[in-house]
Structure formats: C-alpha cells, structure tokens
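All protein chains but one are shown in place.
Here the chain labels run A, B and C in written order, and each chain numbers its own residues starting at 1.
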Amino acid sequence: MIVSIRPNSPKEKINHLIKWLDDKNLIVKEFHGNDQCVLGLIGNTKCIDKDMLKSLDIVESVSDMTDTFKASNRKMHPDDSILRLASGEGPLIGGGHFALIAGPCSVESREQLVGIARDVKAAGANFLRGGAFKPRTSPYDFQGMGSAGLELLLEARAETGLPIVTELMYLHNLDEFIEKKIDVIQIGARNTQNYDLLKELGKSTQAPVLLKRGLAGTIKELLMSAEYIMANGNENVILCERGIRTYEQDYARNTLDLSAVPILKNLTHLPVIVDPSHATGRADLVPSMTLAAIAAGADGILVEVHNDPKNALCDGAQSLTPEAFAELSAKIDRLRDALR
Amino acid sequence: MIVSIRPNSPKEKINHLIKWLDDKNLIVKEFHGNDQCVLGLIGNTKCIDKDMLKSLDIVESVSDMTDTFKASNRKMHPDDSILRLASGEGPLIGGGHFALIAGPCSVESREQLVGIARDVKAAGANFLRGGAFKPRTSPYDFQGMGSAGLELLLEARAETGLPIVTELMYLHNLDEFIEKKIDVIQIGARNTQNYDLLKELGKSTQAPVLLKRGLAGTIKELLMSAEYIMANGNENVILCERGIRTYEQDYARNTLDLSAVPILKNLTHLPVIVDPSHATGRADLVPSMTLAAIAAGADGILVEVHNDPKNALCDGAQSLTPEAFAELSAKIDRLRDALR
Amino acid sequence: MIVSIRPNSPKEKINHLIKWLDDKNLIVKEFHGNDQCVLGLIGNTKCIDKDMLKSLDIVESVSDMTDTFKASNRKMHPDDSILRLASGEGPLIGGGHFALIAGPCSVESREQLVGIARDVKAAGANFLRGGAFKPRTSPYDFQGMGSAGLELLLEARAETGLPIVTELMYLHNLDEFIEKKIDVIQIGARNTQNYDLLKELGKSTQAPVLLKRGLAGTIKELLMSAEYIMANGNENVILCERGIRTYEQDYARNTLDLSAVPILKNLTHLPVIVDPSHATGRADLVPSMTLAAIAAGADGILVEVHNDPKNALCDGAQSLTPEAFAELSAKIDRLRDALR
Partner (left out) sequence: MIVSIRPNSPKEKINHLIKWLDDKNLIVKEFHGNDQCVLGLIGNTKCIDKDMLKSLDIVESVSDMTDTFKASNRKMHPDDSILRLASGEGPLIGGGHFALIAGPCSVESREQLVGIARDVKAAGANFLRGGAFKPRTSPYDFQGMGSAGLELLLEARAETGLPIVTELMYLHNLDEFIEKKIDVIQIGARNTQNYDLLKELGKSTQAPVLLKRGLAGTIKELLMSAEYIMANGNENVILCERGIRTYEQDYARNTLDLSAVPILKNLTHLPVIVDPSHATGRADLVPSMTLAAIAAGADGILVEVHNDPKNALCDGAQSLTPEAFAELSAKIDRLRDALR
C-alpha cells in the first residue's frame, strides 16, 4: 500500500502515523523527496482501514500495490536511489552518478591486475572489476584464484584508489568478503535465485550488491531476487542486465535485452547497469552495445578489459584492450553529454 | 569466391577477367570502391583454378567464401551500400544517409494521413510510413483500407514530397505497387520467408525493399531472405530489426535485439534499420530504444506516429504523438552529432 | 456465439432458426452430434438479442465465444472432426482414424519413390509423403524436382493405392495440385502465416490441408492460420506439431512440443498430427518421439523413411530405414491397443 503525504505536513504527525503503522506489524518504507513524501507499506495491509487513512489531514492519497515487488518498487520511492559504498567514500551509483566498472574477467596475477587497474583508471573507470571466484560449469575446470585473488584485488585498490567489484559464489566466503571490505559484491547469473546467498547478503552487509539477471531470467524474477536482499535488510542493490538466453546463438553468446533498461528504470528506483561483455561474448560488439546501453538509460557499464586478451585465462574473446577501452571511454563521455 | 584486384589495374584487363568468369556460368558481382576493387563470384566456383587466378598480375588475392549468403555479403562489397529510390531522386539510405521513417500504423483517412505527414516532415522525418494492407492474425478483423489507402499515401506524398514506405502483403498487389511507384516496399515479419513474394520482388522492381526480420527469425535467415530478392535481380534491400520472440513477455511485446545491428553491419553491406514501435509495443519505450538503436549503429528508424493514439484503429499504444516525435527527432540529431 | 439446441428439437424449427440467423449476416456453423446439436455463430453477434434466443423453446443455452478462433473451435463442434479425402475414398483422418504418413523427404527418382512407397505400405503406412517442391533457405540450393516430382508421386499412388501428401510452396502451383488431385496438401512451417496461400486454399479446394506449426509459432497462431483456410471455405484442416525453436539446440534441431497435442485437442475439433522427423532431425530419436506423440493423443504421425539415408539428397540424418519403420509400426500398433 502506498500512502502519499501532503506537502509540508508536520514531521511530528508523519512520525505519529509511522509509529501507528509499525504497531500494525507492517514494514514501513519512508521516502522523503524534495517535495514529496511517500510511505510504502509491506505486509498484511488488509488490516488497515483505507478510508480512515484517507481521512487523515496529512494524507493526500492511498493506493493499493498489487505488484509483487515492494521495497524495490518505484511507487515506494519515486526518485532514483543513489547508492554509496559502505565506507561512505568513493563514487556514488545511480541518480545521474555513472558507474564505469572495468577490469579483467579473472584475476590472474599482481602484475596483470595492477597494470589493468592503472590503465582503466587513467581512461576514466571509477570501479575495478575482477573475478577471484569463478563460476564454472565443469567441476574439473580451474575455479579462480580464490582468496589469493581477493588479496590482489585489495592491493590494486590500495594502489589506484579504485573501489572493487568481485563475485561472491559461496556462502562460506561471505565473511571474508565483509572482512576484506569488498566494495561491491557481485552475484552471478547462476546465483540470481540462490535464496540462501540473497538472504544472507541482506542480513550481513550494507555493501552494494550487484545482482545479475539470471541466464534466462525474467525482469520480474530479477526484481524479486532484489527483494530477497532488501527484505532482509540491505537496500543497496544494483541490477545488471547481462544478456538473456534465446534461440539466436549464431553470432553472439546471449541476446542483450536493452529494453530491460527503461522497463526496469520505470518499475524500480534501483540503479540499472549493463554488462555488454558477457552479453555478447565478442569484443568487437562491446563498444556499440556499450553506447546503446547508455542511450537506453543505463546507470553504469560493467566491461571486461585485459592487457593481453589472446592469452587471458578466461573469456579473452570478449575483453577490450586498454587502448580500445580508453577510446570507448571518450565516446561514452561525448554520448553522455549529448544525452543530458 | 572473392577475388581482390590490385589497385590501379587497367580497366580493360579487369573487364577481360569478368568476361572470362561470366563464360564459366558464374554470377560476378563487381565492387569498385575508392581504392579497392573486388569481384565476388557466385555459383559453382569449383570449376575455377584458384592458382591460375592468383597468378594473374591484376589479382591481389583469392579466397573462398563459405558463408551461405553471397550477394548481401560484405566480403563482396566492403563499403556500405547506398540505396537510392527508383525515381533517382529523394533521400539516399545507408552509408551515412539516415532514414527517419515516421507515420501511422494504418492509413485511416486523408485528413489523418496528410496531417501526420506534415507533422513528421516538419519534425525532420524524410520518409512517410503507413499501412494500407494490414497483416492480421484473424481473418475476421479489418484488413486495412487496401487500394484506397494506397491512394491516400500517394496524396500525402504529393502534398509533402515525402517518399512513402508501405507494406506489400499479397503477390497480386505487386503490380499495383509498381504502377503507383511506391517508393519503398515493406515486407512484414510474417512474410520474411514467403519465397513467392521475395522472388517476385527481385524480378519485377528495383524499388528498395524494406525486409523485416521474422517473428522469431535468425540473423542468418534474414540475410538468406535478402539473398532471395537479390539473387532474382533487385539488390536494393534494407534490413529491419523489429524485435524477436523470447520468453520475456511481461513488459514488452518482443525483445528488441540491438546487437543484431552491429552484427549485421559486420556481415553485410546492406543498410540496417530498427523498428522500436513494433518491437516494444509501448510508446514510452520508443524514445530510449530509438536512441539506443542509433548508438548501436542503425542506418535508420521506422517509428509509428499518430495524431490521436488513443483512438488509432491499430497499435495506438505504441504510437508517439507528433509532439513526442518532434522531441525525439531533436534528440536524434544531437546523438548523431555526438557519435560522428 | 454458441447456441446449444435442446435434444430432440424438431428439425424444422432448427432450420427456421438457422435461416433467421443467416439473414442477420452471420456465418452459422452447424454441428449435429449423436445427442447434441450446436449452432456456432461467427460475425457481428452484437446484433443478436441473447435473451430472446434463450427464450426459444428449442434453445438450451447461449454463450458468448471470446476465443479469436471460431470455425476451428471445439465449442462449435464438440466431437472430433473426421476428415475424408476429396475423392470420398481412402482412409479417414481424426476421431480415432489414425494417419500413418511415411515416405522420403524429397522425391528423388521413380525407383526410389515407388520402392519406399511399397515398403511403407507393407509396414502399415496409410499415406505416402514426399516433397517435390522443397523450401530451401538458400536461393542457390536445389529446390526439388518440381512438377516432375509430382508426376512420380502420382505413379507411386497408382502403384500402391496410397494417397499422397506433398508440400505446396507457391501460389501458382495450386492449380496443378488440384488438377493432379493431390490428396493432402501440406503447408510448410515457413508458410504458416502466408495468408495469400491460406486464403486460396480455402477458396479453391476441399482437399485436406496439412498445416504445420510455424518455426517458432504459437498454438494460437496455428489455430488462426487454420481459421484463414476455414473462413474461406475449406474446413478440412489437419494441424501438425513439428517442433519449435528454443534455446536448446545442442542435441536436436527443434524442441518437440508434445503438450501442444492435448492442448490443441482440447481447443479444436481438428485432427492433430506430429512430425517427429523434422522436430528432432535425428533418426535415433524418431521412434521414442513417435510413441510419445501417440501416447500424448496424436491423430497421426508424419515420418520420413528413406531406403538409403546416408545418400539422401535431403535430411538423410532424420530418415528411418524401411526396416526401422516396420519395427516402429509394429510398436505403434501395440501402443495404440494398450491406450484404447
């Protein structure tokens, strides 16, 4: 249920109302915009007398919310959410704050990682990405450097100041992620509906969670997975479109669903970013799909950059060289200017 | 087979070679670029002695072509094709010439059509679209104004000077389309593999054919359908991405596959345009998807505009008002400037 | 609108009602079952006073029909349709009459075709299939034997008595199909929404039309395409599930959608058959998928049989040998007995 509060209503009265609703065992989401205040109610709202609510002098309107996604719903929070890192410092994400997240698919060595980190920072990236734990379809394949890879990410952060984005695969690694102050915790497409992980990410951390859409996940499912994190206490969720599985498989790995960007921006207040590297699997398609994603309204881009794509341990075919990334970054700036 | 000719080879010798190949019952596609000449051979090239060809002094290299699409293949025609209307006048399409095609889904009346035509022209459109023959899944539904609708399109063309784009559904209407000098003949998604129509469009006209991707058509199938037209004599084909059928059906009619744009531009020299209106089925998504399509590299946009979307006979929900179109058109200009 | 007539109502009164409805410019479909009579009304039924209809003593009930498919709708014709060939002789199809349609993908030679025809007849087939006109994605590929292939089919029919099933691709061949008394006219998956062909098949013939589901066609679209034929005058339509296009492409050509069989049998009175050969593209999967289709309720099977699959001009990999077909046919009999 959505309760719109009349502008300039006394704070005291609003708080009184909130307390009353809290006592009804409802979760109350407060949104205080510049000239708008909205209370979003989650839970069994049947116990609420709508007419009574409407009759309150501070209440402008009351409407039911039939959408199954609640905390992430833009109706509860009309403005874009602007996420900040747990440290309180560093770049913001959403609401006009653009996240340019670049780095290698896998962390391979100190030299590789720090080198790429410096290159992408110089070219304009404001986040460093890199995988320490890799989801592999085969149990017999190399599964990433693990904790040693996390350490290298910390070193690259220390050297460049770039906050880091890296994937959490296993519940038992969450403590390590928290302890090491991983800035943004990525949840991969195979774990989008791993409710075990999602619930724990809600309970244990306030670090932003970069949640990828499932391999063939619907937009609704992506929102509901965000809801699992938010309902458990962490509202800092970034949604990521990364291509969906379709019948068209001849020329690109997945079908990048860019209409998901404006659709999501319309449904939710959470930031929406795009990963053109995994979506296409082809470095030559990454620049045009990056620009298209931004034109579609994305709040950020997650792009793979490798100093030596041909010898990358993982997904070299989709990695840009640092030079190509620098060129793309300049185009991104021109495009964002034009769209302003 | 692709035969690259050495720069500055004497014309006479090239013609001699072409004649020799013609005599082998091969189709020879000639490409003469600024500093490049390529001969593309279609047919049974096994009869050709490659080593002999390579030994000719005017020949730089010879390579096999295993792709099933031939005439449309960029290897045969490295530069973008630039299409012109059969009249020889009016806007060009492709190779930097942008087609902004706007108008109503269905032709409804003289007043409606001419009014919209004036509005979209004023806002920057260089083509008028409008359906006279409508593909309907139900035989019991209104099937468009038919020939009377074509007449109204001619009037709108006469009034505004905008060349017209309209759909041909039935073979028996082709003569009428030719006689009435329809500028661009559209083939809808249900007819993408109607070889009857495609062959006849190849044989009977040189008017550009705007060929839509099938409802769940692959990129390869789209190229092969273009090939049916080209192999029968008409090389003026415009490819159109219009959304594909996927499992995601909650928020948009189809999934707009924008990576198809750079993929196609890489594979073929034909112009590639995008129809964001049919792809999404939602007017509110059209502006962002239009900008994304252009950022992805599209050579044009096919967009529905209606003066009174709520009362449109067909697909009102996806039609922009003339005002919204004018606003979008201004953004398109800014975006194209930034991407140059 | 569906009007159920009370059992044992006088014929005269029913006819009177039908005449009255006809005069309202409605199409009236009459269904006379053993103990049930139903009148189905197609057209603008808003002009009908439902209460008046209900008050008639011969009327049991009146209900609206919101489904977009009308003539094919089981509500209009509660019993299974039983189709007969235009000759009035030969096997029936539907309502318990099973069609076992076997033969080569392409007609290649007299010897090949007649040989296979004899083999499949001996093994229990009651129809011979074979393609004379072949839909090919490439205009440069062999397009079938054409009219000469039709002649061979006629010879095989003359020799074995098996009625023939063959694909019509082009409108201009329809007269030839009619003249040569092709028993069952097949419409391929690329032409499922070729309304040109469908309309003409409705107007020009009463031969059963075997209509394949589109490459990625919905169940609803298949019914609506049947409707195009039926609304134009030919009610003898056989629906054919032949696999749909999905993301799963590693092990079979298409995904055979067997739940479409009971779904269709529930929605329509038309016979529903299955083509396991094109669906899977693999001969080794054909037997189990044939049995599964029959267990799912199919009214027939369309299966490819070739005397020399390895050297077949087309789709050898999916063709059974005559021996394998004979073995399968015996299993079909046992299965059908068990399901009775």
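Miscellaneous remarks
Going forward, a residue touches a chain if its C-beta (ideal position, glycine included) is under 8 Å from a C-beta of that chain, and two chains touch if they have at least 3 such contacts.
Remember, predicted model here, so these are calculated numbers, not experimental data.
Within the set C:26, C:216 or C:305, the residue that contacts the chain not displayed is C:216. Residues of subunit B in contact with the chain left out of this view: 216, 245-247, 249.
Within the entire complex, the positions of subunit C that touch the omitted partner chain are 216, 218-220, 244, 246-248, 250-252, 255-263, 266-267, 279-280, 284-285, 288-289, 291-297, 331, 334-335, 337-339.
For subunit A, the list of residues touching the undisplayed chain reads 42-43, 68, 70, 135, 137-140, 169-172, 190-191, 193-197, 199, 214-217, 220-221, 224, 227-228, 231-232, 245.
The rule we apply is simple: only the chains that are shown with their structure count from here on.
Among the remaining chains, A is positioned farthest from subunit C, on the basis of C-alpha centroids.
Subunit A and subunit B carry the same sequence, and matching their CA atoms takes a turn of 180 degrees, rounded to a multiple of 5. One inter-chain figure worth recording: subunit A and subunit B are separated by 37 Å, centre to centre, where each centre is the mean of the chain's CA atoms. Mean C-alpha position of subunit A lies 50 Å from that of subunit C.
Annotation for subunit C: residues touching 2 or more other chains are 216, 245.
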